[in-house]
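One structure is given here, and the rest of the page talks about it.
Let's look at chain A:
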Amino acid sequence: MVTGAEMLSVAAFLQGRHAQAFPSFGSERTGAPVVAFCRIDDREIRLREPIMEPDALIIQDPTLLHQVEVFSGLKPGDGYILINTSRSFDELGIGEFVSGFRPERLRTVPATELAVKHVGRPLPNAALLGGFAAVTGLLDLASVAAAIRDKFPGRVGEGNVAAATAAYEIVKQEMKEAALHAQAD
Partner candidate 1 sequence: MSYQPIKFYQTGTFTVGNRLLAPDERSVQANMQRTNSLNSGHRACQGCGEALGARYAIDAAMNATRNQLIAANATGCLEVFSTPYPETSWQIPWIHSLFGNTAAVATGIAAALKVKGRRDVRVIAQGGDGGTTDIGFGCLSGMFERNDDVLFICYDNEAYMNTGVQRSSATPPAARTATTMAVGREPGNVFGQGKNLPLIAMAHFIPYVATATVAELRDLEAKVRRAMEIRGARYIHIFVPCPLGWGHEAHDTIRISRLAKETGLFPVFEAEHGEVTSVSKIRRQLPVEEYLRPQKRFAHLFGEAPRLDTIAHIQAYADRNIRRFGLVEEGAL
Partner candidate 2 sequence: MDKPFAITLDVGSSLANRTGSWRTNRPLYVDRLPPCNNACPAGENIQGWLYPAESGDYEAAWRVLTQDNPLPAVMGRVCYHPCEDACNRAQLDSPVGINSVERFLGDEAIRRGWRFAPLASESGKRVLIVGAGPSGLSAAYHLRRLGHRVAIHEAGPVAGGMMRFGIPKYRLPRDVLEAEVRRILDMGVELALNARVDNILSTLRMGEFDAAFLAVGAHIGKRAYIPAGSAARMLDAVSLLRSMEGEERPLLGRRVVVYGGGNTAIDVARTAKRLGAAESIIVYRRTREKMPAHDSEVEEALQEGVMIRWLSTIREAGAASITVEKMVLDEKGFPQPTGEVETLEADSVVLALGQDVDLSLLKGVPGLVIRDGVVQVGPNMMTGYLGIFAGGDMVPSERTVTVAVGHGKKAARHIDAWLRGGRYVAPPKHELATFDKLNTWYYSDAPKTVRPTLDIVRRQSTFDEVVGSLDESNALYEARRCLSCGNCFECDNCYGVCPDNAVIKLGPGKRFEFNYDYCKGCGLCATECPCGAIQMVPEKI
Partner candidate 3 sequence: MLKQIEGSLGVAKAVALCRPEVICAYPISPQTHIVEDLGEMVKSGALAPCEFINVESEFSAMSVAIGASAVGARAYTATASQGLLYMVEAMFNAAGLGLPVVMTVANRAIGAPINIWNDHSDAMSQRDCGWIQLFAETNQEALDLHIQAFRLGEELSLPVMVCMDGFILTHAYERLDLPGQAQVDDYLPRYEPRQVLDPREPVSIGAMVGPEAFTEVRYLAHAKQMQALELIPRHEAEFRAIFGRDSGGLVREYRTADATTIVVALGSVLGTIKDTVDEMRSQGHRIGVLGICSFRPFPLADVRRVLHPAQRVVVIEKSLAVGIGGILSANVRMALSGVQLHGYTVIAGLGGRPITRKSLHKLFREAERDELQPLTFLDLDWNIVNRVLEREKRERRSGPIAETILRDVGVVAARVA
């Protein structure tokens, strides 16, 4: 997750923006729940407080949904939510909770599956960034890919880029469909 925030900040940096990524500091061991933050701005970022009112939320492990107050501070209406899952928001049992959000900003993507497929290991970060780029449109895929390659040079990097691209496509596709549905209704 921490890596995800890092790559996110790098991608933003590559697009000429100021970015600040930092983990929720702790002595966590691998696998334990962690939160990482990323600020993106057009001016120098001086603020050092943790992000308490995020504009976007990337949930890597949906099993935490009911354990920690994941959504606290996220503004209903214009907040983004991206969840790493092959299930739907309803299947996850939060359909009702997110009813107040703009549906086109709510997305799920099977990032872990994609990672296993393209990288061979269940490391969903890159895929989630691809999905994030797609759902928010704040970053373009190219800079995400560059950030990934910067972090993981060589084959692993390319695998991750592939995963990210796949996720990007999936999300874009869903959004297109969703848009069509919207018009249909």
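Everything that follows uses one rule, which is that contacts are C-beta pairs under 8 Å (C-beta built on N, C-alpha and C of every residue); 3 or more make two chains touch, one makes a residue touch a chain; residues count from 1.
Per the selection procedure, all candidates are chains of the complex that A comes from, given by their letters.
Only a predicted model underlies this, so the values are computations on that prediction, with no experimental measurement involved.
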item	value
Chain A in this complex - touching candidate among 1, 2 or 3	3
In the complex with candidate 3, residue positions of chain A that touch it	5-6, 9-10, 12-14, 18-23, 25-27, 45-50, 52
